[in-house]
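Rest of the complex left out; these chains stay put.
First chain written, first letter: the chains are A, B and C, and each begins at residue 1.
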Amino acid sequence: MSRTPLDTVEHAAATPDVELPWAELGLKKDEYERVVEILGRRPTGAELAMYSVMWSEHCSYKSSKVHLRQFGEKAPRSDAMLVGIGENAGVVDVGQGYAVTFKVESHNHPSYVEPYQGAATGVGGIVRDIIAMGARPVAVVDPLRFGAADHPDTKRVLPGVVAGIGGYGNCLGLPNIGGEVVFDACYQGNPLVNAGAIGVMRHEDIHLAKASGAGNKVILYGARTGGDGIGGASILASETFDDAKPSKRPAVQVGDPFQEKLLIECTLEAFQEKLVVGIQDLGAAGLSCATSELASNGSGGMRVTLDDVPLRDSTLSPEEILMSESQERMCAVVEPEKVDRFLEICEKWDVIATVIGEVTDGDRLEIFWHGGKIVDVDPRTVAHDGPVYERPYARPEWQDALQADDANKLPRPQSSGELKDQVLKLVGSPNQASKQWITQQYDHFVQGNTVLAQPEDSGMIRVDEESGLGVAIATDGNGRYAKLDPYTGAQLALAEAYRNVATTGAKPLAVSDCLNFGSPEDPAVMWQFAEAVRGLADGCLQLGTPVTGGNVSLYNQTGEAAIHPTPVVAVLGVIDDVARRTPVAFQEDGQLLYLLGDTREEFGGSAWSQVVHDHLGGLPPKVDLERERLLGEILISASRDGMIDSAHDLSDGGLVQAVVESALLGGRGARLVVPDGLDAFTFLFSESAGRAVVAVPRSEEVRFNDMCGARGLPVTRIGVVDGETVEVQGEFSLSLTDLREAHEGTIPGLLA
Amino acid sequence: MARVVVDVMLKPEILDPQGQAVQRALPRLGFEGISDVRQGKRFELEVDGPVDDAALARIHDLAESFLANTVIEDFTVRVESEDAVAEAVK
Amino acid sequence: MTARIGVVTFPGSLDDRDTQRAIRVAGAEPVALWHKDKDLKQVDAVVLCGGFSYGDYLRAGAIARFSPVMDTLIDQAKAGLPVLGICNGFQILTEAHLLPGGMLGNDHLHFICRDQKLRVENADTAWTSDYTAGQEIHIPLKNMDGRYVADRRTLDELESEGRVAFRYLGMNPNGSLNDIAGISNAAGNVVGLMPHPEHAVEPLIGTGRTDGLPFFTSILKKLVNA
């Protein structure tokens, strides 16, 4: 879009009839007209670039905003919330003066185009969000979804994504402590690569993205700005893939984790010396986003000289510089007398830093290029006043038929032999199999504070070496459940993540989410989205865990076919002393196994129905959040008071899956007895929510039972830790060797 | 038997952190006068049978679909002359 | 009296804080060293820690090897200063030719992170005297470029002089020749290994074992008794 003469504000005012490529930049006609109305003239090319990226679905949340408001409106009262939705990431008080920030984001489309770099830059982006809050990043998690495990393209996408997440996170020195790997044909052309990060800081170190104080300098630091990923986020995130239009696929960004590691260290050093007034990372929409958000959140205006931006490619136009999504850059607002020290720290870490502008006492964002003013806008109109859509939504007409196709009526195993075969098949199925081949490509140990990592129910990090204070995180989502009922599916995702945190002994505090859906222009998808948000907001209110932030990824769709609605929920918890954490592995022969919660015949969306019948239909398991809360309290008390030595939550795959995992991890088997009132099949495979299995030392049996009884939680003794087999009395016995082969052989067999 | 070489380099507009790291180290090693460094991959394929146009076309396909990701990388295919092979071995 | 043990931070070092903690846990005093300073602050020993110095671009350890701090370190190591290279530190030591051979990408082409079983082959070095020869230990391993290679002559020399300090047991996680996990120089003051002893010094954390602590107590005893 280089033009002569330079398209300055003045020039734009004088040439109202010049046609701008607003449609190519993804704006709708009425949106363009809004811009003209706001400015009172046509925008300059640079202004158009800014509005178009900032008003994209990805940056403006225009389709989702009206629904997301519920997270604020229904937010439970929580003393833990220090910073809520709207900032780079939410911040939660975890006690002892510590605050924790965490968030999950998607990098789905880029990871399909270039799996390694797409996933790597996804990690890079979320980590910068965490640094921008003032925190030291301490861990990452990676909820992933791929197409069918045996599809040839999965063999291209998955290894690349995993190598990219590892390549970036490992190089940053961030332990990877959790995530998910799910295979389903619905994700074939739309893999989901979500990445989450956690950071820790002292309360007084919280930083916000705002530019205040006239005269303060705006410093851009980190990588030079190049032409990569121009329009990347906006176009990639707002268009469905269409093979007929490959030209629509813009360049993918390449990440430099080494540069980001330097960025972390020099930013933290600057924080430590209290040099920073406001700070913003450069992610989607690059400088357009950083400058407009900093300026609109601050008290004054901002003036930026684009000529001062260090470039990697000297031929870039000002519009391209504003839109560039070059990775590993940050923007800081620094008082004039502290600028020298800030630049010194950057130099110490070999990070390029340049003053590109300053905060003004006006209220405009003004950007200059070669002496001409090419942007003159009210920054709020760019950053916050984007379009808001009330997209039509409607429950799809196929929903009734889907729910009527009851999984509880599927043929069940007729003999003990068949039951046993199905157990082996289940634990060896790609979704239930061990993900070790993947997770061992991630560093779990770096930073020396990892208390729990894969394959524990939640990852746990020690925050304070003296007191043992720690935080835990789990991410969960089940697209099959959500497809059957998006409201319940979202609550089940929340319930599972909550349960996973509590199972390890940590108290759930707050929620982040990543909402992955198809096209919002499809009313059926929009209904799924609306229902899922409503479910999650209601659920968070009931559990007392506020949503602190999150991310929406729409257009995950190939042609007419949308992915399963896939709300991924991350729950953050706190534990006073990590020495009290509860692991999954069986610890000692002879310990008693108890099943907590109620087991019903619930097979809709279950792993069993998928693995044995390739079926998806009926209703997902019922949700009882009061029960989840009670279960959580019991698990936390039992851990604190040393009543249990291991615990594992029950989720997809049911009881047998959980017991097999605990057995294989501990290298000890179990003898199980089917409780009265249940048949073996339901006992083993049902996916009723609100349940966990715990191993209780004999000395604690009475105390533990009394506690459950007193609080009214159903508890059933189901067996004992023992031997080299998993045996279901009167039914079958499977050796740990055979189970291990089935459980651990599948993924390497498919991918190695 | 002939050797075909496929060179794969990041597209010029794409960040090359590896090349940059090398370049930034040069002054420390006492090297001046190198204004840019880019690092890529070199594949040496030993081809059975004649390297005719058909064979080269197939290797071109291979490079395009597998050895390079053309979203971010360019590649070139060339037959390595006997001389070059001899020199490289030296 | 205690010993002062330096830990060098290069750009991209990751385990510097952990290594300092391990030194502290063992009872010695950690001293932070910076790659741009030639000054070793008169420390009694140095650990080159794990990480991706300079992003491990070019080759693991290749760029860090040319840092100012390494100029001094190479001289002093040759003069007897005890130096331990862990993972990236080991890679730097081979690039600096303080240890023979070289490090290449794992033969399976993936990063690997696991609790690795090792056998202590040489308990006579500055960093291994608190172990007994033949002892089997578990220490976390995490790397991309852990494959130790050297020519036949070098390997024979290492083996015959007892300079293979640690060997992988159970499984060779990267294709290292002779299952080599760590080696020492002829004098025994310079030791390099791929696994991370600094991640195995506290119960509860990491794998929950403390099999790595003897590295740090070995050197402490040696220095304090010297």
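Methods note: contacts are C-beta pairs under 8 Å (C-beta built on N, C-alpha and C of every residue); 3 or more make two chains touch, one makes a residue touch a chain.
Since the model is a prediction, treat every value here as computed from it, not as a measurement.
Asks: In the whole complex, which copy numbers belong to the chains shown here?
Replies: Written as a formula in the shown labels, the complex is A x1, B x2, C x1.
To be clear about the criterion, only the chains that are shown with their structure count from here on.
Asks: Chain B to chain C: how many Å between their CA centres?
Replies: 34
Asks: Among all residues of chain B, which ones touch two or more of the remaining chains?
Replies: 17, 21
Asks: Where in chain A do residues touch at least two different other chains?
Replies: Within chain A, residues 256, 258-259, 350 contact more than one other chain.
Asks: Where on chain A does chain C make contact in their complex?
Replies: 163, 166-167, 170-173, 256-259, 261-262, 349-350, 439-451, 462, 465, 578-579, 581, 752
Asks: Would you pull the chain A residues touching chain B in the complex into a rising list?
Replies: Where chain A meets chain B, its residues are 113-114, 117, 223, 226-228, 249, 251-256, 258-259, 312-313, 326-327, 350.
Asks: Mind pulling up the chain C residues that touch chain B in the complex?
Replies: Those in contact with chain B are residues 54-55, 57-58, 63, 66.
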